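The other protein chains are all here in position, but one chain of the complex has been omitted.
And now, subunit A:
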Amino acid sequence: MLEVILRGLVFIIAAPFVGGLLSGIDRKITARMQGRRGPSIFQSFYDVRKLLSKQVLIVNSLQHMLVWGFLIFVVFTGVLFFAGEDILLVIFSLTTAVMFMVMASYSVNSPFSAMGSQRELIQMMSYEPMLLISAVGFYMATGTFNIKGIMQANIPAIVYLPGVFAGFLYILTVKLGKSPFDLSNSHHAHQEMVKGITTEMSGSVFALIEIAHWYENVFLLGIVGLFIVSNQWWSWIIAGIVILITFFLEILIDNTSARVKWDVMLKTVWAITLVVGGINIFILDIIR
(Lines give C-alpha, C1' and ligand atoms only; values in the text may rest on other atoms or scores of the structure.)
Protein backbone atom coordinates (compact mmCIF):
# COMPACT_ATOMS: atom_id res chain seq x y z
CA MET A 1 0.00 0.00 0.00
CA LEU A 2 2.80 2.38 0.95
CA GLU A 3 4.45 1.79 -2.39
CA VAL A 4 1.23 2.64 -4.23
CA ILE A 5 0.88 5.92 -2.35
CA LEU A 6 4.51 6.74 -2.96
CA ARG A 7 4.26 6.12 -6.70
CA GLY A 8 1.11 8.23 -6.83
CA LEU A 9 2.82 11.08 -5.02
CA VAL A 10 5.82 10.96 -7.33
CA PHE A 11 3.48 11.20 -10.30
CA ILE A 12 1.52 14.10 -8.83
CA ILE A 13 4.68 16.09 -8.19
CA ALA A 14 6.85 15.14 -11.15
CA ALA A 15 4.30 14.94 -13.98
CA PRO A 16 3.62 18.69 -14.31
CA PHE A 17 7.34 19.34 -14.69
CA VAL A 18 7.79 16.61 -17.26
CA GLY A 19 4.58 17.54 -19.08
CA GLY A 20 5.35 21.25 -19.12
CA LEU A 21 8.83 20.62 -20.37
CA LEU A 22 7.52 18.27 -23.06
CA SER A 23 5.11 20.90 -24.31
CA GLY A 24 7.94 23.45 -24.33
CA ILE A 25 10.12 21.06 -26.32
CA ASP A 26 7.17 20.47 -28.62
CA ARG A 27 6.94 24.19 -29.36
CA LYS A 28 10.69 24.45 -29.86
CA ILE A 29 10.82 21.56 -32.32
CA THR A 30 7.74 22.89 -34.10
CA ALA A 31 9.45 26.27 -34.51
CA ARG A 32 12.62 24.64 -35.81
CA MET A 33 10.63 22.62 -38.33
CA GLN A 34 9.16 25.90 -39.59
CA GLY A 35 12.57 27.55 -39.77
CA ARG A 36 12.02 29.74 -36.72
CA ARG A 37 14.01 30.02 -33.52
CA GLY A 38 11.03 29.40 -31.31
CA PRO A 39 10.37 30.17 -27.64
CA SER A 40 12.35 28.88 -24.70
CA ILE A 41 11.59 25.30 -23.67
CA PHE A 42 10.28 26.67 -20.37
CA GLN A 43 7.71 28.78 -22.21
CA SER A 44 4.74 26.70 -21.04
CA PHE A 45 5.65 27.40 -17.42
CA TYR A 46 5.84 31.13 -18.15
CA ASP A 47 2.44 30.95 -19.82
CA VAL A 48 0.80 29.20 -16.90
CA ARG A 49 2.42 31.56 -14.40
CA LYS A 50 1.01 34.49 -16.33
CA LEU A 51 -2.44 32.93 -16.61
CA LEU A 52 -2.52 32.36 -12.87
CA SER A 53 -1.83 36.03 -12.23
CA LYS A 54 -4.49 37.36 -14.57
CA GLN A 55 -8.06 38.33 -13.89
CA VAL A 56 -10.56 35.50 -14.23
CA LEU A 57 -13.73 36.28 -16.10
CA ILE A 58 -16.08 33.80 -14.43
CA VAL A 59 -18.85 32.92 -16.83
CA ASN A 60 -20.63 30.79 -14.26
CA SER A 61 -19.49 29.10 -11.09
CA LEU A 62 -20.47 25.69 -12.40
CA GLN A 63 -17.83 25.85 -15.11
CA HIS A 64 -15.13 26.57 -12.57
CA MET A 65 -16.12 23.51 -10.56
CA LEU A 66 -16.27 21.26 -13.61
CA VAL A 67 -12.81 22.34 -14.72
CA TRP A 68 -11.52 21.36 -11.29
CA GLY A 69 -13.28 18.04 -11.79
CA PHE A 70 -11.42 17.58 -15.06
CA LEU A 71 -8.07 18.27 -13.44
CA ILE A 72 -8.74 16.02 -10.46
CA PHE A 73 -9.89 13.10 -12.57
CA VAL A 74 -6.97 13.43 -14.98
CA VAL A 75 -4.59 13.35 -12.02
CA PHE A 76 -6.51 10.42 -10.57
CA THR A 77 -6.19 8.57 -13.89
CA GLY A 78 -2.45 9.11 -13.92
CA VAL A 79 -2.08 8.08 -10.29
CA LEU A 80 -3.99 4.85 -10.94
CA PHE A 81 -1.82 4.15 -13.95
CA PHE A 82 1.54 4.85 -12.37
CA ALA A 83 0.57 3.09 -9.16
CA GLY A 84 0.04 -0.02 -11.28
CA GLU A 85 -3.70 -0.53 -10.82
CA ASP A 86 -6.27 -1.98 -13.19
CA ILE A 87 -6.00 -0.66 -16.74
CA LEU A 88 -9.76 -0.81 -17.30
CA LEU A 89 -10.25 1.44 -14.30
CA VAL A 90 -7.68 3.82 -15.74
CA ILE A 91 -9.54 4.06 -19.04
CA PHE A 92 -12.91 4.63 -17.37
CA SER A 93 -11.41 7.30 -15.16
CA LEU A 94 -9.97 9.03 -18.21
CA THR A 95 -13.39 8.98 -19.87
CA THR A 96 -14.93 10.55 -16.78
CA ALA A 97 -12.29 13.28 -16.86
CA VAL A 98 -13.06 14.13 -20.46
CA MET A 99 -16.77 14.20 -19.67
CA PHE A 100 -16.08 16.86 -17.04
CA MET A 101 -14.24 18.90 -19.64
CA VAL A 102 -17.09 18.57 -22.13
CA MET A 103 -19.65 19.57 -19.51
CA ALA A 104 -17.55 22.54 -18.43
CA SER A 105 -17.54 23.73 -21.98
CA TYR A 106 -21.25 23.04 -22.49
CA SER A 107 -22.21 24.91 -19.34
CA VAL A 108 -21.83 28.30 -21.05
CA ASN A 109 -23.87 29.84 -23.82
CA SER A 110 -21.07 30.47 -26.29
CA PRO A 111 -21.66 28.76 -29.64
CA PHE A 112 -17.90 28.23 -30.08
CA SER A 113 -17.71 26.44 -26.77
CA ALA A 114 -20.71 24.31 -27.64
CA MET A 115 -19.25 23.39 -31.01
CA GLY A 116 -15.94 22.55 -29.35
CA SER A 117 -17.63 20.20 -26.92
CA GLN A 118 -19.61 18.52 -29.67
CA ARG A 119 -16.39 17.85 -31.50
CA GLU A 120 -14.74 16.63 -28.33
CA LEU A 121 -17.58 14.13 -27.97
CA ILE A 122 -17.05 12.97 -31.54
CA GLN A 123 -13.34 12.59 -30.84
CA MET A 124 -14.20 10.55 -27.80
CA MET A 125 -16.53 8.38 -29.81
CA SER A 126 -13.76 7.74 -32.31
CA TYR A 127 -10.91 6.83 -29.98
CA GLU A 128 -12.78 5.06 -27.19
CA PRO A 129 -13.10 1.67 -28.99
CA MET A 130 -9.37 1.58 -29.65
CA LEU A 131 -8.61 2.34 -26.00
CA LEU A 132 -10.80 -0.56 -24.92
CA ILE A 133 -9.26 -2.87 -27.51
CA SER A 134 -5.84 -1.92 -26.13
CA ALA A 135 -6.95 -2.97 -22.65
CA VAL A 136 -8.34 -6.24 -23.98
CA GLY A 137 -5.12 -6.76 -25.94
CA PHE A 138 -3.04 -6.31 -22.81
CA TYR A 139 -5.17 -8.89 -21.07
CA MET A 140 -4.85 -11.42 -23.88
CA ALA A 141 -1.10 -10.90 -24.18
CA THR A 142 -0.22 -11.02 -20.51
CA GLY A 143 -3.21 -12.62 -18.84
CA THR A 144 -3.96 -9.69 -16.57
CA PHE A 145 -5.58 -6.27 -16.53
CA ASN A 146 -3.32 -5.25 -13.69
CA ILE A 147 -0.70 -2.79 -14.89
CA LYS A 148 1.89 -4.07 -12.45
CA GLY A 149 1.27 -7.54 -13.81
CA ILE A 150 1.58 -6.35 -17.40
CA MET A 151 4.96 -4.82 -16.60
CA GLN A 152 6.15 -8.11 -15.11
CA ALA A 153 5.51 -10.10 -18.30
CA ASN A 154 8.34 -12.21 -19.70
CA ILE A 155 7.72 -11.01 -23.21
CA PRO A 156 6.74 -7.35 -23.80
CA ALA A 157 3.15 -6.84 -24.92
CA ILE A 158 4.16 -5.33 -28.25
CA VAL A 159 5.35 -8.72 -29.50
CA TYR A 160 1.76 -9.95 -29.38
CA LEU A 161 0.15 -6.60 -30.12
CA PRO A 162 1.90 -4.85 -33.01
CA GLY A 163 -1.44 -4.01 -34.62
CA VAL A 164 -2.96 -2.74 -31.41
CA PHE A 165 0.14 -0.63 -30.84
CA ALA A 166 -0.18 0.91 -34.32
CA GLY A 167 -3.85 1.59 -33.68
CA PHE A 168 -3.02 3.17 -30.35
CA LEU A 169 -0.45 5.47 -31.97
CA TYR A 170 -3.16 6.55 -34.40
CA ILE A 171 -5.59 7.56 -31.66
CA LEU A 172 -2.75 9.17 -29.73
CA THR A 173 -2.83 11.96 -32.30
CA VAL A 174 -6.49 12.54 -31.46
CA LYS A 175 -5.85 12.36 -27.73
CA LEU A 176 -2.89 14.75 -27.82
CA GLY A 177 -4.95 17.21 -29.88
CA LYS A 178 -2.52 17.31 -32.78
CA SER A 179 -3.22 18.03 -36.43
CA PRO A 180 -4.90 16.50 -38.43
CA PHE A 181 -7.23 15.63 -35.54
CA ASP A 182 -7.13 18.84 -33.47
CA LEU A 183 -10.81 19.43 -34.02
CA SER A 184 -12.05 20.48 -30.62
CA ASN A 185 -9.18 22.70 -29.56
CA SER A 186 -6.21 23.64 -31.67
CA HIS A 187 -2.91 24.85 -30.29
CA HIS A 188 -2.41 26.93 -33.37
CA ALA A 189 -4.03 30.28 -33.90
CA HIS A 190 -7.12 31.03 -35.93
CA GLN A 191 -9.21 27.98 -35.84
CA GLU A 192 -12.63 28.43 -37.39
CA MET A 193 -14.24 28.37 -33.94
CA VAL A 194 -11.88 30.60 -31.97
CA LYS A 195 -10.44 28.31 -29.29
CA GLY A 196 -13.10 25.62 -29.37
CA ILE A 197 -13.62 23.93 -26.07
CA THR A 198 -11.52 26.42 -24.07
CA THR A 199 -12.98 29.59 -25.63
CA GLU A 200 -14.81 30.73 -22.52
CA MET A 201 -12.06 29.93 -20.06
CA SER A 202 -9.71 32.66 -18.95
CA GLY A 203 -6.99 33.31 -16.40
CA SER A 204 -6.43 30.69 -13.74
CA VAL A 205 -9.28 28.49 -15.01
CA PHE A 206 -7.48 28.16 -18.32
CA ALA A 207 -4.23 27.52 -16.44
CA LEU A 208 -5.90 24.53 -14.76
CA ILE A 209 -6.73 23.12 -18.18
CA GLU A 210 -3.13 23.52 -19.31
CA ILE A 211 -1.84 21.77 -16.19
CA ALA A 212 -4.37 18.97 -16.66
CA HIS A 213 -3.12 18.51 -20.22
CA TRP A 214 0.43 18.15 -18.95
CA TYR A 215 -0.69 15.36 -16.65
CA GLU A 216 -2.69 13.77 -19.42
CA ASN A 217 0.19 13.82 -21.90
CA VAL A 218 2.58 12.19 -19.44
CA PHE A 219 0.01 9.50 -18.74
CA LEU A 220 -0.65 8.88 -22.46
CA LEU A 221 3.05 8.52 -23.22
CA GLY A 222 3.17 6.18 -20.25
CA ILE A 223 0.75 3.86 -22.05
CA VAL A 224 3.07 3.86 -25.05
CA GLY A 225 5.81 2.71 -22.70
CA LEU A 226 3.56 0.01 -21.24
CA PHE A 227 3.57 -1.76 -24.60
CA ILE A 228 7.36 -2.09 -24.46
CA VAL A 229 8.32 -2.89 -20.88
CA SER A 230 8.85 -6.42 -19.62
CA ASN A 231 10.58 -7.87 -16.57
CA GLN A 232 14.01 -7.13 -18.08
CA TRP A 233 15.64 -3.91 -16.88
CA TRP A 234 16.81 -2.87 -20.33
CA SER A 235 13.27 -2.92 -21.67
CA TRP A 236 12.76 0.35 -19.74
CA ILE A 237 15.49 2.02 -21.78
CA ILE A 238 13.91 0.83 -25.01
CA ALA A 239 10.53 2.04 -23.75
CA GLY A 240 12.04 5.48 -23.14
CA ILE A 241 13.47 5.59 -26.64
CA VAL A 242 10.18 4.48 -28.21
CA ILE A 243 8.32 7.17 -26.23
CA LEU A 244 10.70 9.85 -27.51
CA ILE A 245 10.38 8.64 -31.09
CA THR A 246 6.59 8.59 -30.76
CA PHE A 247 6.63 12.11 -29.39
CA PHE A 248 8.79 13.33 -32.26
CA LEU A 249 6.57 11.63 -34.85
CA GLU A 250 3.50 13.29 -33.34
CA ILE A 251 5.12 16.70 -33.75
CA LEU A 252 6.13 15.85 -37.30
CA ILE A 253 2.58 14.81 -38.19
CA ASP A 254 1.24 17.91 -36.46
CA ASN A 255 3.38 20.13 -38.65
CA THR A 256 2.86 18.36 -41.94
CA SER A 257 -0.86 17.85 -42.07
CA ALA A 258 -3.96 20.00 -42.21
CA ARG A 259 -7.00 19.57 -40.02
CA VAL A 260 -9.58 17.13 -41.38
CA LYS A 261 -13.34 17.17 -41.04
CA TRP A 262 -14.92 15.20 -38.24
CA ASP A 263 -16.36 12.50 -40.48
CA VAL A 264 -12.95 11.77 -42.01
CA MET A 265 -11.52 11.42 -38.54
CA LEU A 266 -14.29 9.14 -37.35
CA LYS A 267 -14.11 6.91 -40.43
CA THR A 268 -10.33 6.52 -40.50
CA VAL A 269 -10.00 5.99 -36.77
CA TRP A 270 -12.72 3.35 -36.74
CA ALA A 271 -11.32 1.72 -39.87
CA ILE A 272 -7.86 1.51 -38.30
CA THR A 273 -9.35 0.26 -35.03
CA LEU A 274 -11.29 -2.43 -36.81
CA VAL A 275 -8.58 -3.50 -39.24
CA VAL A 276 -5.29 -3.44 -37.33
CA GLY A 277 -6.71 -3.64 -33.82
CA GLY A 278 -9.45 -6.14 -34.57
CA ILE A 279 -7.34 -8.46 -36.72
CA ASN A 280 -4.55 -8.39 -34.16
CA ILE A 281 -6.93 -9.43 -31.40
CA PHE A 282 -8.51 -12.07 -33.63
CA ILE A 283 -5.16 -13.67 -34.51
CA LEU A 284 -4.08 -13.53 -30.88
CA ASP A 285 -7.26 -15.30 -29.93
CA ILE A 286 -6.53 -18.11 -32.39
CA ILE A 287 -2.87 -18.70 -31.57
CA ARG A 288 -3.15 -18.49 -27.79
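Going forward, a residue touches a chain if its C-beta (ideal position, glycine included) is under 8 Å from a C-beta of that chain, and two chains touch if they have at least 3 such contacts; residues count from 1.
By definition in this document, contacts and distances are computed from a predicted model.
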### Task
Report the protein name recorded by UniProt for the chain absent from the figure; options are "Serine/threonine protein kinase", "Amino acid ABC transporter ATP-binding protein", "PadR family transcriptional regulator" or "NADH-quinone oxidoreductase subunit NuoB".
"NADH-quinone oxidoreductase subunit NuoB"
### Query
For the chain left off this view, which of A:201, A:221 or A:269 is in contact with it?
A:201
## Note on the structure
Out of A:4, A:21 or A:56, the sole contact with the unshown chain comes from A:56
### Message
Under the stated touch rule, tell me which residues of subunit A contact the chain that is not displayed.
### Response
27, 31, 34-40, 43, 46-47, 49-50, 52-57, 189-191, 194-195, 198-203, 206
